[in-house]
Structure formats: C-alpha cells, structure tokens
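The complex is shown incomplete by one protein chain, all other protein chains being positioned as in the whole.
Take a look at subunit A:
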Amino acid sequence: MTATVAEQRTPRSGWSKFVATYRIEAAMLGALVVLAVVLTIIEPRFLSSSNMQNILSQVMVLGIIAIGQTLVVLTGGIDLSVGGIAAVSIVMGGLVMPSAGVLVGVSVMLLVGLLAGLVNGILVAYVKLAPFIVTLGMMSITASLAYVLSDGRSIFNLPDAFAFFGKGNIAGVKFYVIVFVVLYIAAHIFLTRSKPGRFIYAIGSNPEAARLSGIRVSFYQVIPYAVTGLLCALAMTIESSRLGTIDPNTGSGFELTTIAAVVIGGASLMGGKGSVLGTLIGIFLIGVLQNGLNIIGVNAFWQGTALGTVIILAVVLDRLVRVRKR
C-alpha cells in the first residue's frame, strides 16, 4: 500500500532530497529556535554574550562525547561507559603530567580513552557480547579505577601549559570551540562521504544483510567504540584544563545526557537511523533548556522533569513525522 504512494512520486530537486533526509533534524532545530525565542522574551539576559559563552562551555564536553555516542548508536549499540572512561583517562594522564610533562600527560589521557574504547569494541564485535552489558561493566571498572588511582582526591598541581586546551585562543577563538566545530564537521563528512561511514549505517540497520553484502561487520563495529573512548578522553582533557583541576568524581550521568542528545536528534536506538547534525541540535537543546531554566529562576530540581519531557516529546515527534511520510 505504502509502496504505491512512494513510487508514484516524481523525481524532485536536490533541495527536497535534503529535506527528506534531514526532516527530523529540521523539526528539532525549529524546536530549539522556538525555545530560544521564548527564553529571550521571558529573560532578555538569555541572549547576552556572557550567557552564550556559558552555554557553549557547558555543551562542549558532552557535545564532543555525543559524537562518539552517535556512531555507536548508529551501529545499533549503546555506550554506557563514557563517563567512566572520561574520568579514568584524565586521572591517569593527570598523575603522570607533573613529572612527565604536558605532552606525555595528554597523550596518556587520549591513549587510555582509546584503549578502553577498543576493549569495548572488541568485546562487542568479536566476542559478540551485548553492548549494554559490556559498557555497563566498563562503566563500573573505569569509574572505580579513577577513584583507586587518584585515591579519591582531585589533582591540582598541573603544569601551566596544560591550561591551553581549555583557555587558549587561536586567532581570537577559543581552542576548544575550534576543536568542537572541526570534530562535528569531520564526523558529518565521515558518516556521509566515507566507506566506513556508510557501512556503519548498513550494520546498524541490518547486520546480517550487511555481512552477506561483503561487509566486514566486526571490523567496522569496533571503530565507533574506539572513537567514543578517544573522544571521552579528549573532551575531559579540555574540561579539566578549563577548570585547572582533575576530578575523579566526574562523568556521572554523561551516558544518559549523550544518549538523550542522540535520541532527541532523531536517531533510532535500533541503529541505522540518525546523524551528527541531529545530535548537535540535541545537545544544544539540552544545554539551552538547562541554562534557560536556570536564568529564569526555576528550581534546579525541575531540570530532570523538563529534560525527560523533551526526550519523550522528541520521540513522539519523530514517530509523527515518520507516519506522515508513510
């Protein structure tokens, strides 16, 4: 039945192809704009540059991690260990940094993140364990190791040069803003224009059909987890540099917020559907919502209610848009 409707459509322009591809993202962008306008009307200070910067710095960490989460969700997986990996990687890097220097310290951070992600990926892709279980275990292990290694204390005596990642500017623009923008553009291009990117969608949408098409499913399944591990470390490197301290008690709740951003952005937890553009909008929607509730003076306890409502509304909207299409 549905087929005939689709088949009767005449070929359309590239613009309608774009609209067809990014329908849900466009709807969520609309919601974001409406939210921003409403907040500005209630409280004009919302638009001030200091508040904008505030939002940006809040969104940055989870935004970078959410890129990795998007890749994982696209393959039909889930990564619960993002917070734990973030914590353990900066703690390990932070411990060697005072003696070994900034470069080695940061390298250790990124390497630990990458390795933890690789372990996740290998257990999921080659040992064929459920992503939920593997990353749940990894979440527990990494969060606990972060406490063990740091003895539960924050690390303060960081070299001055480390501050560059969170506070430095390049041509007047904050270094981390550049990293953020570059990562999103790179991820978008990777997913839409590279072979592994297209294979990630294919694997998420139907792994067995992908294998029978000649795709090395396990190999391409590892990549998203490894990238996520690396991005967790990178995001926390920037954050701890900005704050000037490394706190082992960081990262709790990262998994829920990043998954929420991915889902709000129109991705399906079944895999195969979604985009980093959607995730970008999702993470900003969450950031703006939390910030907005703060500045208009709503009790912080309400934030969870608001966020939860947005998540559910996003999924409902997604359903409506898809049904309309059929």
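Going forward, contacts are C-beta pairs under 8 Å (C-beta built on N, C-alpha and C of every residue); 3 or more make two chains touch, one makes a residue touch a chain; residues count from 1.
We adopt the following convention: contacts and distances are computed from a predicted model.
Chosen from "Na+/H+ antiporter subunit E", "Monosaccharide ABC transporter ATP-binding protein (CUT2 family)", "Cytochrome c oxidase subunit 1" or "Aldehyde dehydrogenase family protein", the protein name that UniProt gives for the omitted chain reads "Monosaccharide ABC transporter ATP-binding protein (CUT2 family)". Contact with the chain not shown here comes from a single listed residue; of A:Lys174, A:Arg242 or A:Lys273, that residue is A:Lys273. Taking the complete complex into account, A:Ala202 is the one of A:Ala202, A:Met236, A:Ile281 or A:Ala314 that touches the chain left out.
Seen from subunit A, the chain kept out of the figure touches residues 1-12, 17, 20-21, 193-196, 198-199, 201-202, 205-206, 208-216, 268, 272-273, 326.
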